[in-house]
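As structure tokens, the structure follows; a few thoughts come after it.
Complex shown without one protein chain; remaining protein chains in place.
For reference, chains read A, B and C in written order, and residue numbers begin at 1 within each chain.
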Amino acid sequence: MEKTMTHKGVPFERLKIASFDFTCCEGCQLQLANCESSLPDFLGLLDVRNFREISSERYDDYDIALIEGSISRQDEVERLLKIRKQAKILVAYGTCACFGGVNSLKNRHPVEELIDEVYPGMAIETLPVRKISDLVEVDLFIPGCPVDKREVERIVVSLVKGSLVTLPKYPVCVECKAQLTTCLFELGEICLGPVTRAGCNAVCTSGKTPCLGCRGPAEEINMAAFLALVKERGLSLDDLHEKLAFYNAFEPFLNHEA
Amino acid sequence: MKRDYAIAIRHLSRVEGHADIHITVKDGELVEARWAVVETPRFFEVMLKGISAERVPFLTSRICGICSISHALASIRALERAMEITPPLAAEQTRLLAMQGETLQSHALHLFFLMAPDFIGTSSVIPLMQSHPDLVRAGLQIKELGNEISSVSAGRCTHPVTLVIGGLSKAPDKQRLLQLRTMIQERKPALESACSFFSSLVMPDFSRETEFISLCNGSSYPSIGGRLISTDGVNRDENDYLLMTNEYTREFSTSKFTRLSRDSSVAGALARFNNNHALLHPKARETAEQLGLRPICHNPFMNTIAQLVECVHILEEAENLINSLLDMDLQEIKTPYAPKAGAATGAVEAPRGILYHSMETDAAGHVVKADCVIPTTQNNGNIHSDLRALARQALEEEKDDRETEKLCEMMVRSYDPCISCSVH
Amino acid sequence: MHDLRFVIPPQDINREDFASSVPDFNRRSEIMRTDFGYKCMVSNIVRLTEQEKLFQLRIIDPVERALFRFKPGQFLMLEVPGYGDVPISISSSSSNHEFLELCIRKVGHVTSALFSIKEGARVAIRGPFGSAFPMDEMAGHNILLIAGGLGIAPLRAPLYWLNEHRDRFLDVHLLYGAKEPSQLLFTWQFDEWKMINHINLHTIVERADPQWLGKKGMITDLFNDITIATATTYAIVCGPPVMFKIVCSWLDRLGIPMNRMFVSLERRMHCGMGKCCRCMVGSTFTCIDGPVFDYWSVMNLKEAI
Partner (left out) sequence: MIYKVISKKEFTGFVDALVHSNRSFGPKQVATDHRGNAVYQFQPVHSVADIAFDYSATASSAKHFFLPFREELSHFHFHGNDWEQQISYEANPVVLIGLRACDISALNILDDVLLNGHFPSPGYLARRKNSFVIGMDHLPLPDCFCKSMNHHTVTTGFNLFCSDIGDHYYLSINSSKAFNFLREFETREPNYDDNCMLVERRKLIQNGFQTDIDVTALPTILDIEFDSPVWEKWGDKCLNCGTCAMVCPSCYCYSLTESFDTNLNGASREKKLYSCNLVDFAVVAGGHNFRPKNGDRLKYRYYHQHRGFAENASQQICVGCNRCGRACLAGINPKDVINDLRMEKESCMTCVSSSPRKI
């Protein structure tokens, strides 16, 4: 395949991209193959150098590395460090990579319990789940469980065009209101929408299920006011905790509680 | 011809998850043929402990990004049975529709993105966009349709949002159902053209007799719940899943193994076909005939064809489900429930085969014990045995290591293994 | 049964309809064009410093070009298709009808895109927008211009005006401060300003380098160098927000009436037309009522500086 394409008469380099998955469900990588109608255009922007899930060709000369999943084994740490060395832009791709994701729920249990329960008697290696930025420097975060393909497309286009990559700074409520959904708090539930970064188009709340905060905290959230809200409405603090802990995205705010 | 070779594939490509293939031949003798799953375990069964029932489907769906709907629905079914909740009919129909969408999407991904490059001889689908644009376009259209069916019925295609304990949190929008029906009709030709492409292919000639396990409800092609049956004549209740699986571990694999009447058994499209062929839509049966697929088929490569046949069935089935949903008043979509203690199993036919979730709850509706048995786990043993048989057959046919490697990769891919799912 | 359709056909938006009248963006009759820009060619790009470039634009359509007019102090919205638009002060002479000059600092998304374009590229402008320095009202007075850093950009248009109408003004002082000598802009025009136009130019830098022979310090250090007849002086101040406060209160103490001091404010803007509300200060729009305000108004605008 030819390497340079032209746009507006100006040659541009396709992004030499690689995608790697670690401890995760691979749902985020799967999104890369979604939005089928624009998929050919999208792939036209990329020079896929390494993407095991869809291609047998593997090269190590990528510039951009998408890292999906969290880290929970020593061999993963080493793989990640190696990727960091090569990648000019390392992207934490998806909630698992950005925050640890649901996998982090495992950290609440001692390792022995985990192994005894699932692999009794087997020598299984496992480390507490860590997010990517705990181990290496991350250049770009694309949160979401799974990531929103339209957002990924927008970000890739920005990278190609050299424009600024941004995520919404405001919370999910903005998008929720634009869909005319009924606020989950009005339905008597705790929703993390008011403290979670928008960009998912309020997909959960518009399906009438509470936001669990997969995209992590919005900018400068008012956690104290949010806790006051939950208490004031007489909602269950256990429920709140389960939600805040679900994706591990609100870890820095959890001790706020006391 | 080389009589000594070692094939070592680290992290097999174009499959979901991480696994290696090792084949060693010494002096023309097969020494080793191993399929080793090296995926990192996530310990979902332990994570689930203490989680409230309400949240469980959101957690279990994260076991797998490709068949998240199946996982959500398996745990929902287990919990609803454990807590004795009967969801309204509209919700059941919508769930069935969501399953059709997911299977269609997953099959399309496998057929066009993962398998087609093998048949055409490329390393990925990307060069096919230039060389076989019509095929890729058809694949994208079918995949998009699958995603759209899931989105309309479950709120999102990967990691559903509206599938909840008791029914649905939100009914599908009738306007969108109508559009969806039109979309299905419009995309049938794409599937037909894909069928004619696949009918032109010659499947590798390989067969090894084994046992096929699937759900069966006697009245329709299986999807959610039913009895557990096998081609060896086993027929059990859903809750008796442990007797079907007999899980065991092997030290080289983080994915477990199962067995039933023989050393190994198979779940998946081919198993469903072999067990429930008569319940397929006539059109799908016709397609099977054209593609040379007849029950009971023991060629693992034909799993791909069984998937294609199922796609034909799904398009018809989805249309029927949409029609029945359009006739319903979608007001009653969720049965209110009070949490209670109980235990039960939920089995569904995920795209890659029968998926069991078994859940035990306490009086407050929190999970106290969970167990999930994944289709790929059930196929592990069979992949293993097939790999050995295939490697031996290749030796007899005097194939060289390159050819053998390609053939083995392709055989494993035919199972459409979903490894991160199997190591959960 | 009842067809309610009413469509504003795009062809109604044709510029030609308005060609006979002066295209003043502030006119109601031009309802259809507020979203369209004038297409311009970037005819020249001059690198001023590491961070600043001077862009010379030429409106492509001759009719539009002939009719485009602005007043010193006004700004325009500069659109780089695909990247966005940003408010930029016009820093060329208002009597130059051929070219527009914009002095731009690279700070973010759109400005970075601008820095990567080459001569000959096409961009668009909307405007001019906003209020202007009251040059006619100032005539017959002493003028004190105070610029800090990039603040010289919006002052260049009034400077041109002063130069072109030099005989209508008494003494003109320009105090100009920058962080480093290399960051002083338009140095090639200094002599022209001083010699030909008899402007008293005083420059100062915060951090001098060995070649620098001029003064070193803050802009306020220049105040001692000049004597001002407060009763007959108008002042124009432009620079970073901190500078406004210090300089204006000093001028205030000197006795220059607040309504004779003018500042040019900077706020976030998305439309330039008083619709997006991003630029409001107190209860005023920077884009419509400003960016040029007299100091008295600014004092009343709460949080303005």
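Definition applied: contacts are C-beta pairs under 8 Å (C-beta built on N, C-alpha and C of every residue); 3 or more make two chains touch, one makes a residue touch a chain.
Just so it is clear, the model here is predicted, and its values are computed rather than measured.
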Chains shown that the absent chain touches, full complex: A, C
Of A:Gly69, A:Gly101, A:Pro143 or A:Pro194, the residue in touch with the unshown chain: A:Pro194
Touching residues (missing chain, whole complex) on chain C: 1-8, 10, 13, 25-26, 28, 31-32, 34-37, 39, 81-85, 107-108, 111, 120-122, 124, 241, 259, 266-268, 270-271, 273-278, 280, 282-285, 288-289, 296-297, 299-300, 302-303
Contact footprint on chain A, counting only the chain that is left out: 7-9, 38, 41-42, 44-45, 153-154, 157-158, 160-161, 163, 169-171, 173-174, 177-178, 180, 182-183, 185-188, 193-195, 208, 218-222, 224-226, 228-229, 232
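One rule holds for everything that comes next: only the chains that are shown with their structure count from here on.
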Touch-based graph of the chains, sorted into line, ring, star, complete or other: line
Centroid comparison with chain B (C-alpha atoms), farthest chain: C
Computed distance of Cα centres, chain C from chain A, in Å: 43
Approximate Å spacing (C-alpha centroids) for the pair chain A, chain B: 25
Mean-CA-position distance for chain C and chain B (Å): 65
Chain A contact footprint on chain B (complex, rising order): 11, 13-18, 40-43, 45-47, 49-52, 55, 58-59, 62-66, 68, 109, 113-114, 117, 123-127, 129, 140-141, 143-144, 147, 155-159, 161-162, 164, 169-170, 249, 251, 254, 420-421
Residues on chain A engaged by chain B in the complex (per definition of touch): 1, 21-31, 33-34, 36-37, 39-40, 43, 48, 51-58, 72-73, 76, 101-103, 105-106, 108-109, 113-114, 117-119, 121-124, 126, 145-146, 203-204, 206-209, 212, 239, 242-243, 246
Residues on chain A engaged by chain C in the complex (per definition of touch): 161-164
